[in-house]
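Omission of a single protein chain aside, the complex is shown with its protein chains in their original locations.
Showing subunit A:
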């Protein structure tokens, strides 16, 4: 392993996944090693901030007395880690355009491999940090000294994440060796990511529904997921045979996956990447000619083609739906009462708006459509067409895509939660309106932060605050939404003026909406008049 080469590759990749922060530091005159150190420091600082936020949220849960809840959390975030890692690994090794630039250079295979996997790790860590907190809290509540519990939880967290990365790398690299993959690359990878996502969502829903709350002492707990119990034992009974066997199990898994990667995958990395690269060039780029009438029809067709960026759609679906859903499941414990009277319609409408604010985030399609244009965007400016019309068409296209996704989920949620027809309609309408407002926000943000020279869609998702920023926004949205919905509900329950409260709520929504619409009309759309 050549540390200098690994360092150089990591430095490049850090810039790639943090384009906005890189620009910000460059404007402050930072370059080279200094810039790399700043980016590393930023990652560490953000990680600590998030640990504090997760810690604050989860502080009150005594996992040591709730093995079911512990294993539920582990299962939840392991599944999330797996699906994120599979898409991340595929993205950096096979879908990113930068890998072609490395192929002719004499970097060693293990350095390219490690630098790319580390970048995937940087992206996956923010989503899986609750695992670390759960480990620490379990150890601490079980009577382990704080420093020891900290070290143990960090080691087990890193072991588990390494096993996840190695397992996923094995899946992705084994699959890309097959003939079927070479001939149908996009189909196979979309299939794999689709399956991993379905397994993750299915697994989460299954775990969430298997909450036959069983009494353990005075507390209520979920059913234990036995496959993750060894991890619980490491922290709950650290000095025991079971704990020792669990440690051994983790070490064996590490050794087995590490060995397979070291001897079977990494030595053939360049050869495999070159082969996949050749295969991707083999595919026909011909498309059946369709005659379209008018500019709008042609723009719609063009925008539709932008979605065919490999891996984009699944990443979008994953980030804009799966992650919010997981966060809602894991951080909210509210249950929906049945047979709600009509006065609750406003709460459901507000709930719909809140839901759309989780799912319409910086990873949504509408939030990236302008940047997906790449250099075309600047070229379009030179054409004799109205920029306002061009962007408006793009916005409508993105909004339509987003609303389809959101409404489908809201309908599924309404069916699962057995919400009545009227409440379901209120939820759908709220979601549609919220999606519109959020789409406006993220579309103008995309214009403001537009990045047209990206090599990998992850760079687009990481604009602004990056992955950590996305999680922060989601947390803030969940937090504020819960406060608003709970306060609204409390007022309805505890006061006799339900109609008056609903009218005031409607007025607030109208005023806020009008202010937002006016803001985006003046600040965004008017610049294209």
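Here is the rule we go by: contacts are C-beta pairs under 8 Å (C-beta built on N, C-alpha and C of every residue); 3 or more make two chains touch, one makes a residue touch a chain; residues count from 1.
Please note the rule applied: contacts and distances are computed from a predicted model.
> Given the choices "Cytochrome bd-type oxidase subunit I", "NADH-quinone oxidoreductase subunit N", "ABC transporter ATP-binding protein" or "Spore germination protein", state the protein name listed in UniProt for the chain not shown.
Answer from the record: the omitted chain is "ABC transporter ATP-binding protein".
> From the list A:32, A:147 or A:384, pick the residue that touches the absent chain.
Of these options, the touching residue for the absent chain is A:32.
> Have a look at A:339, A:453 or A:494 and name the one touching the chain we're not showing.
Considering the complete complex, A:453 is the one touching the chain left out.
> In the full complex, which of A:94, A:107, A:173 or A:390 touches the chain missing from this view?
Considering all chains, including the one not shown, the answer is A:107.
> Touching the absent chain in the whole complex: find that residue among A:162, A:275 or A:513.
A:275
> If the hidden chain were put back, which residues of subunit A would touch it?
Interface with the chain not displayed, on the subunit A side: 2, 4-5, 7-9, 11-12, 15-16, 19, 22, 26, 31-32, 98, 100-101, 103-108, 270-271, 274-275, 277-278, 281-284, 453, 455.
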